[in-house]
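Removed: one protein chain of the complex. Kept in place: all other protein chains.
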Amino acid sequence: MSTLQPENPSIERRIALQRVGRIDPESIDDYLAEEGFVALRQLLQSANPDSVIEAVTTAGVRGHGGAGFPTGRKWYFVAKADAPVKYVVCNADESEPGTLKDRLIMEGDPFSLIEAMIIAGFTVGATTGFIYLRGEYNLARHRLENAIRQAEAAGFLGRDILGSGIDFSLHLHSGAGAYICGEETALISSLEGYRGEPRSKPPYPTQSGLWGRPTLVNNVETLVRIPPILRHGAAWYRASGTAGSPGTQIVTLLGDVNWRGVVEVPFGISTRRLIDDVGQGVKGGALKLVQSGGSSGGIIPPEWLDLPLDFDSGRAGVVLGSGALLVCNAHRCVVDLTTVVMAFFRAESCGKCVPCRVGTVELHTLLQRLTEGRGTLRDLSLLETMGAMVKRTSFCGLGITAPNVLLDGLRHFRDEYIAHARDHRCPAAVCAMQDSAWGELPHLATVG
Amino acid sequence: MSTILLTIDDRKVHGESGETILSVARQHGIPIPTLCQLQGASTFGGCRLCLVEVEGIAHPVSACNTPIKAGQRVTTQSPALRADRQMVLELLFAERNHYCAVCVQNGDCELQSAAAQAGMDHVRCPYLSPSLPVDASHAQYVLDHNRCILCMRCVRVCAEVEGAHTWQMAGRGIEARLVADNGVPWGESTTCTSCGKCVHLCPTGALYRKGASVAEMQKKRGFLLRILEGRELGRTGEEPTDDFLVPTVEIRS
Partner (left out) sequence: MSGQKLRLATAWLGGCSGCHMSFLDLDERLVELAEVAELVYSPIADVKEFPEAVDITLVEGAVANVDHLELAQQIRERSRIVASFGDCAVTGNVTSLRNRIPVPDLLNQVYQGGPGAIPRQSPDDPIMPALLPTVLPLHQVIEVDAFVPGCPPDPDRIWAAVRALIFGEAAPHDPHLRTFG
């Protein structure tokens, strides 16, 4: 993965990625030379945590972990919670397929995350923080461990930070490779040493999180936006983006484009501009669809390419989610894509609730039948009914979003599913349509 | 604690703040189907059978873990809920190998009864027919994974009431399995006290008494409340009831 080099000011604006690729991520001196810890120093001097909440709220920062919850409000809830102990947790489990933004930040600018977490701790009244890191992120772990050590040695972490009387200690915890542990309550269960399974909300983590204490859970990208906002002001942050989604977002561009990588752009940019100006156009054929937001996101059909990408357009159907954009050209099969996505959820379901645990397996089984040329129209109708049911009834966001690609696919490309189910034909010529064990009984594939 | 007024199925009802929709509905005699719910143990929320509609919320919510709110309007029966509950049950029957006709629990099973009650008369999706073991290593009891619906009742009652912590869930998603002592045959468990609480609260024939044959297993579901209420008995002098967990329908034997 790479970022655009050099920065292209007509499209990009780097806030979260400002130092990535420009400093030595293993050197605190490099970080200090680039405005590092300035926001923290100023804050500790002013000793005014409320000012942080005000700045974050005015800047209009929204969570980049996928849900877009207003960050200022979340910080306020934890800050005002009356409890002797509180925690700050950074969600660095980044497991959404095709999403590599947090990794780039942690590998390229680990100190910025540390600074942001100290600020968060000071603001909400927590003296302990945890980074829950995706298990596979070895380089990020190495860089973060190193950064924590250097920050401790330099007096930014530990007791009485910079003589302010404020304490904050930071712990790094590596996950064991479960997507569900990115869900905040499952993450908390996992941190506590329990099985990584989501818990009922309410109570929300802001009221009762880690070990029953008020807990602030934020995504890496959300957190690293805070120091620059404190430094330059909310108006500076709002200079780009839209009214409902101010500022910038990191997009991971993948698939059939000529340039793939990570780019930070103002909210509200259209998918078309990203593909044409950043991705340098579609590769290998005409554009068929863009899958946005990782496996849990949705499908952007060509008709929607000019819609702005922000949190609010989600209502029109453009799901931004984690910021991943997977571009598919005309040679890709939407049923094949749906099957691959469902295989992911089938493997990642935690197993707690029935609709997700069994539903994802049934949906995957039915989809496989379609790709193997032994599906029926009845299978298709069951897919649609069950997909909607799994979405409606699952316990947590994993099951709720698992059928998104299926349901969006049926919405925009129904004919292609029908071709697989009724005619046993793959219009994109991707699915092998092989007869399997049932091949000796071809009449079975046509009944129902 | 303050009293909260709300409406369930067009009836005005009341509960204390912090109570769930399920508990308030039950107190007012309004039935909501459940499988994983276990009075006397913590809430799990996994079976999704207790889904209800709450005005103003687009999707159904589970009654067992949704707190009541003042002015809330709850609907417990609707064609959409019926359809969702039926499909939850279809998924459970498709997941493992439930052959009611030859099951020890036939006629006294909460899964069987919930399906009949919900109007589920066939399973539309493919049966997964997994190959699953039966653990008969315990001297008195048997664990048949083919009939386990992963409701976690056994796990909770063992940890929270008996205090033995014998049962855990291992594996993820469709691979999730109930295990004793982190994965030893039940008979080799050093924590199991053989108290039988899990056996009698298991809703299906997944846990049963050794030697029971088809339709011979009768579960004593009332004992848990008797234990828990018994702690209060000295004070109240009331006889605890034995029917707190009657199957949702009485099944012919």
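To keep things simple, chains are lettered A and B as they appear, and every chain counts its residues starting from 1.
Please note the rule applied: a residue touches a chain if its C-beta (ideal position, glycine included) is under 8 Å from a C-beta of that chain, and two chains touch if they have at least 3 such contacts.
Note that the structure is a prediction, hence the values are computed from the model and not measured.
In the complete assembly, the contact with the undisplayed chain comes from B:131, out of B:3, B:131 or B:190.
For the options B:44, B:93 or B:223, the residue in contact with the chain missing from this view is B:93.
Of the candidate positions B:32, B:64, B:115 or B:148, contact with the hidden chain is made by B:115.
Counting over the whole complex, subunit B has residues 93, 97-103, 106-107, 112-113, 115-117, 119-124, 126-127, 129-131, 215, 249-252 touching the chain that is not drawn.
Convention: only the chains that are shown with their structure count from here on.
Averaged C-alpha coordinates give centres for subunit A and subunit B that are 34 Å from one another. Those residues of subunit B whose C-beta lies close enough to touch subunit A in the complex are 43-48, 51, 59-60, 62, 65, 67, 83-84, 87-88, 91-92, 94-95, 124-126, 128, 149-150, 168-169, 171-176.
Per the touch definition, subunit A reaches subunit B in the complex via residues 178, 180, 195, 200, 202, 346-362, 365-366, 382, 385-386, 389, 391-395.
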